[in-house]
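Heads up, one of the protein chains got dropped from this complex, but the rest are sitting where they should.
Read from first to last, the chains carry the letters A, B, C and D; within each, the first residue is number 1.
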Amino acid sequence: GGGGGTATATPGRTVTAAAGGTATPAALSGKLEIFSWWTTGGEAAGLKALYDLYPTACPGTVEIVNATVAGGGGANARQVLTTRMLGNDPPGSFQVHMGHELTDTWVTANYMEPLDSLFTQQGWNSVFPKGVLDIVSYQGKPYSVPVNIHRANVLWYNKAVFQANGLQPPTTFDDFFAAADALKAKGITPLALGDVDAFASVQLMETVLLGSLGADGYNGLWTGATDWNSAKVTDALNTFKKMLGYVNSDHSSLSWDQANDLVISGKAAMTIMGDWLHADNKAKKFTDSGWVPSPGTSGMYDALSDTFGLPKSAPNRDAVVCWLKVVGSKKGQEAFNPLKGSICARTDCDASLFDDYLQSAMNDWKKDTIVPSLAHGAAVKQGWLTNVSDAVTAFVADKNAGTLQSRLADACKSATVCK
Amino acid sequence: MNVGIRGRRLLRLATSEQAAAIALIIPSLLAVGVFVYGFIGWSAFVSVSRWDSVRPDYTFVGLDNFRDLFENFRFQIDIRNTVVFTVLFVVACLTLGFVLASLLDRRIVGESVFRSIYLFPMAVSFIVTGVVWRWLLAPSAGVNILPTKVGLRALGYGWYTDPSVTYVHSDSRLGEALHAAGLGFLANPNYGVPLAMISVVIAATWQMSGFVMVMYLAGLRAIPEELREAARVDGATETQVLRHISLPLLRPVTLSAMIILGHQSLKIFDLVISMSRRGPGFATDVPALFMFETTFQGNHFSHGAAISIVMLAAVSVLVIPYLYWSLRREARL
Amino acid sequence: MARVVYEHVTKRFGDVTAVNDLSLEIEDKEFLVLVGPSGCGKSTVIRLLAGLEPLTTGNIYIGDRLVNDLPARDRDIAMVFQSYALYPHMSVFDNMAFGLRMRGTPKDETRRRVLEAAQALEIESLLKRRPAQLSGGQRQRVALGRAIVREPLVFLFDEPLSNLDAKLRVQTRAELTKLHGRLQTTFIYVTHDQVEAMTMATRIAVLKDGLLHQVGTPEELYFRPDNIFVASFIGSPAMNFVPGTLTGTAEEMTLDAGAWHIALPASRSRQLAPFTNSEVVVGIRPEDIHDPDFLPARVRGCAIQARVDVTEMMGNEKFLHLVSGTEKVLARVDPRTRARAGQDIKLMLDIDHLHVFDPKTEAAIAKIEIPEELREPPSA
Amino acid sequence: MARVVYEHVTKRFGDVTAVNDLSLEIEDKEFLVLVGPSGCGKSTVIRLLAGLEPLTTGNIYIGDRLVNDLPARDRDIAMVFQSYALYPHMSVFDNMAFGLRMRGTPKDETRRRVLEAAQALEIESLLKRRPAQLSGGQRQRVALGRAIVREPLVFLFDEPLSNLDAKLRVQTRAELTKLHGRLQTTFIYVTHDQVEAMTMATRIAVLKDGLLHQVGTPEELYFRPDNIFVASFIGSPAMNFVPGTLTGTAEEMTLDAGAWHIALPASRSRQLAPFTNSEVVVGIRPEDIHDPDFLPARVRGCAIQARVDVTEMMGNEKFLHLVSGTEKVLARVDPRTRARAGQDIKLMLDIDHLHVFDPKTEAAIAKIEIPEELREPPSA
Partner (left out) sequence: MTVHWSRIAIYAVLIVFAALYLMPIYVLLVTGLKSFGEVRLDQMWDLPSRLRFDSFREAYNSLDSNLANSFKMVIPATLISCMVGSINGYVLTKWRFPGSNVVFFLLLYGMFIPYQSVLIPLVKTLQALHVYGSLWGLVVTHVIYGIPITTLIFRNYYANVPTELVEAAKIDGASIFGIYRRIVFPLSLPGFVVVAIWQFTSIWNDFLFAVTVTSNPAIQPATVALNNMAGSFIVEWNVQMAGALITALPTLVVYILLGRFFVRGLMAGALSS
């Protein structure tokens, strides 16, 4: 039989290593496996920059194994990670989104070591914003080290197209629809969407929910404080529905970056996407891009963050702990983020290292209300997210807002948050 | 069961060379026993448990997971999709494979070249197939713009992005007839054909029809030429020969091909993942993908296991009668 | 209802010439049997007629119609294959009805004709079965039936009996002969079994390596073969051949063949005189070598010596495998013979049945007469 | 060098009893031929001996050794298969050497024995070829050679000649007989062809439906068959059977069979007297029905009337397919007969060769004598 039931056993080989607790500055050796889905472009370059820092920060002969699995927006990676964790073969450290993707999946299931002593030792409790510390913590203890922050609620537009049509970037839904109608009349696709990966439409809905309900209302959705069946949610979903009336017809065949191509080429005017799109623009040498918070979300920062944690039975624990130090360090974050196209999770990074967009994001990061992203696992646990994502996928095709609302309400119920 | 008699028979065998024969096959049996039946058992076990996070939880919950599953709208769509895909894919492959084989069987110059061309897609992985056809059937590119190369208007097909489902509408003539016949429930998108699926069928057919063609070709070559000659002397035209002689005699090949294709289509995963994913409104979603996401994205392990058990049951319904039939037929010969 | 004419017909498969310049006229209502060893082109000859292979050169006529380019389905012939080629997925009835259906015969008539044929062949009770459920003999009848219902111009048979056991073969042979008498249609029948040829044919055509060697009645071929090949092919067990020399003159020729020294009687001497002092090949059929104790009265014998190598009892006759000098010779004698393996014995050759051939051309140089009793009136 | 004994041997395949309680002793150096129709269990009998099938019940001995559980490779037998079963990927030499190699025979000796056997079979020139490059007859010889080199205790043959053409078959038959004489080993030979059985066997065993029907010398089976099946199976063309009634007493019995009314001579009347007023089946071989014009001197004939249906000329004899009353009867007469198809003629039955059977048990109730001339001394 396929013997389960032994998954909780802690393999003996890690016991001695665990005795070290906080790092003893002995020379490190062996292999250190870092698991992520960063395989190409800026993110791979950023990761490599972190690897390059490692030997100086952690003297020894550690060989870093760059275990990456791309594809499906991290879906493949998640499968491999899950299989390995369940098989008691965790990597040294792995990339995981802050929030429920970390806590509900791994922490509550008792797979992770708390990092409170490391945070204290490194003084990180003061350099990370409170909002972030809250999101990476479970029952008061932090469980992973955030390396970057992305913002999900950004509306990107083609400046030339807007100028040519005498339009202003919209900040409210009314502005948005007015502009959209104008563009549509000109034969320009108002809003580019590429949701071959379901997260894109979920993320679009999340920005609409945020813009309609406000930060508190939005946060309440994930705690049960906001009623999914309320009229406000109905309104928000209808807005979402209306918005979908302005997207390109082939959206389900495109990835988000292919959707961005439409904006770059001027066939479409806007797209609502996370700020990793900025790096895509840079790579495609598109400079005529403007950005504003998505409609109704000014002053709100819909955040997601990639973090690294310490699995309980991680091999070569000392090397992993040192890796986490690199990840959380100012040097590390300053090396990583400009390449990756994200801002530091730390608040003390040198702004001059970053480009104009990122600098503006850093500003917002300091003053805005931070809310967790739904689509990227920060707001809810994965089971819930899957149900939401299924409901949205169906909605994008059938446009039945009523069904969507009841399914979203059901999803909340089956996650045992709502009654 | 008469285990005693069996056991004694086996004991007697053990004295002969048969023992060596059985010993030779035991490693395979053990391996399959663990890797197939053990794992199926494990899945079955999980499918009736409460395991709903990454931490195993084997609390028995009966058939709750299955009930949840059959109430799940996505699973209902998936069942429809699988049926549609299987039917279209099998029919397309069989038709195309047979047509190509019967053409190639007519003493064609360059037969081996044609044969290689039709067969080679099988060498390509489903993933690559998916990527290429995702391009070829992209609404704003690929096949749609091919006519523009000769000065015609571009086609407007949505291919795999088309969310529409063709089904019998309740207010149509046929729909009313169905209602009248008490089959009104059939006039529902749940019993329709998602158009996007056709694109996936095209890609899959591209990949597998060559293989079917080769099977048919081998089958045609195995039909004694004399039968066809007899039919010709009897006054049959070439088409009649094909229709009345070759086709009926290829039934075993057809059945084998149907099983191979059928089980592939029930398990289809890579192609959909790399081509259209779940498609617009799950128009190209399939159970394997649903199971994969449920298990590894949603961490609903018990639900995932339940899906795989249902899939396995569906395959078994298809396959066990076939295996039984072919083993029986063999015994008769 | 049809004469069949082959006019300088040649068929090549790549380098192989399967049929070589064949000219042959087959009269209406004839039962022509094509014989020859395996691979000689027999099947090809009738397959050309059936339209299953295209001609390389030459012409074929059925009746008065040139059929060179006519597809098989329009030639109005029926063919019985060696393997029977029954459609395995159809019932016996459907097998027999297939040809009629393809020709759009009305249902009623199809039914009537199939039933009629089935009755004639005594296979009515099998009509619902599949070929796999039939015995060899039954299959053979169904194949026959399938041909008969069509009422074609010409029937072609490609070794239809070779898959039957000995007993059935004897029986079916007689039935085919009767069938031919009843249907009054042209039969062209291929076999490599000379017994079938001898027993059924009105005329036999002997083929070898694509070449027609002789055409004639069974008696002509048996008693007056044109050459060594025909002589050896017709008759079973086969004729013995011994190389020898002719000497002497006119009335008094002598034949020296190995250990044999044969003084020829006047009648044969006269016939062979022109070849005196030539090398020849002597042919003698096993049934023309007799045990002196059981010499039939009509036979003019000539004594030879031989050693018995093996004897084979056949019930009503006995085969003696003999060694005479360096030659191996088979004799077919009265079963009561006292000859035993290992003995040296005396045997009598039937001097009127000695065949003489030219060793180079292999052609007969002296044919014997067909015994008077066997010369049947032409339309017996 | 080995006797073979079957002791109450039964073999079942599921529901089918292929061999039914067979007891049979085969003496050392015998040439035993097993005959019977297809599916009667002949092959199974020798496959049991070869160890290719396990027994269901009973015992088999080779020499004095009980071999029931001995694997095939330890039984020291050789077998020639109908399909020859030559290893297609090995040269002729390797085919022949395989058995010796498997038994670890030294290289030199293997080579010597293969060459010897090849020489004896005249296939030395083929040793390097693959089976696919051989003709049917050559393959047959190689299969034989493969058996011979092994010098086994017993040779088994499963229809080894059935894939050869008629001419080769006659020739190989004689060679097998000689081979048996030379090797002085036990031969067990399976065939469904009674001619092979008659010509080669020292004894014949007739099987039907898994049951042994009769064992005896060829003459015994031909002249004194135990029952209708053996009578019909041995001899070709097969014996004619006509149902009839015996009447009369002691010296003056009469046999009424269909249109025949036969007064039996005293010798036979005495023999049949106990069965007066019984239904019987009369058997008469085709060669025992004569044209009165060519009646051999030794034959005591008895006249009957019949209509000639079909005649078949066989060269040195003629088959007459007759209808006498309602019975179909075949006669094998002198070729000079004047009988023609359609005529009513008179024929003579050899009254000393009438076989009489019980219609219920099918057993012979009056056997005829083997003609004195054919009774060979036991060790001829």
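Methods note: contacts are C-beta pairs under 8 Å (C-beta built on N, C-alpha and C of every residue); 3 or more make two chains touch, one makes a residue touch a chain.
In this text, all values refer to a predicted model and were calculated from it rather than measured experimentally.
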| task | Could you list, sorted by label, every displayed chain in contact with the chain left out? | result | A, B, D
| query | If the hidden chain were put back, which of B:127, B:155, B:186 or B:247 would touch it? | reply | B:127
| Residue, one of B:95, B:116, B:166 or B:190, that touches the chain absent here | B:116
| From the list A:66, A:108, A:238 or A:414, which touches the chain that is not on show? | A:66
| note | Contact residues on chain B toward the hidden chain run 6, 9-10, 13, 17-18, 20-22, 24-25, 27-29, 31-40, 42-43, 100, 103-104, 106, 108, 112, 114-129, 131-133, 135-136, 138, 140-142, 145-146, 149, 206, 210, 214-215, 217-219, 221-222, 252-253, 256, 263, 266-267, 269-270, 288, 291-292, 295, 301, 304-305, 307-308, 311-312, 315-316, 319, 323, 326-327, 330-331
| task | Name, in rising order, the residues on chain A that touch the hidden chain in the full complex. | result | 2-4, 33, 35, 37-44, 65-71, 73-74, 76, 79-80, 82-84, 86-89, 91, 255, 257-258, 276, 279-280, 283-284
| request: Go through chain D and note every residue touching the omitted chain. | output: 47, 50-52, 71-73, 75, 77-79, 81, 83, 85, 87-89, 98-99, 102-103, 146, 150
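Going forward, only the chains that are shown with their structure count from here on.
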| message | I'd like to verify one number: the distance from the centre of chain A to the centre of chain C, where each centre is the average of its C-alpha atoms, in whole angstrom. | response | 92
| request: For chain D, jot down the residues that touch at least 2 other chains. | output: none
| Complex contacts: residues of chain C adjacent to chain B | 47, 50-52, 71-75, 77-79, 81, 83, 85, 87-89, 98-99, 102-103, 146, 150
| query | Considering the complex alone, what residue numbers of chain A touch chain B? | reply | 1-5, 7-8, 72, 75, 78-79, 82-83, 85-86, 104-106, 108-111, 196-198, 249-253, 381-383, 385-387, 390, 393-398, 407
| request: Would you mind writing out the residues of chain C in touch with chain D in their complex? | output: 37-38, 165-167, 170, 173-174, 177-178, 192-193, 195, 198-200, 218-219, 222, 234-238, 285, 287, 309-310, 312-316, 319, 321, 330, 332, 335-338, 340-341, 371, 373-374, 376, 380
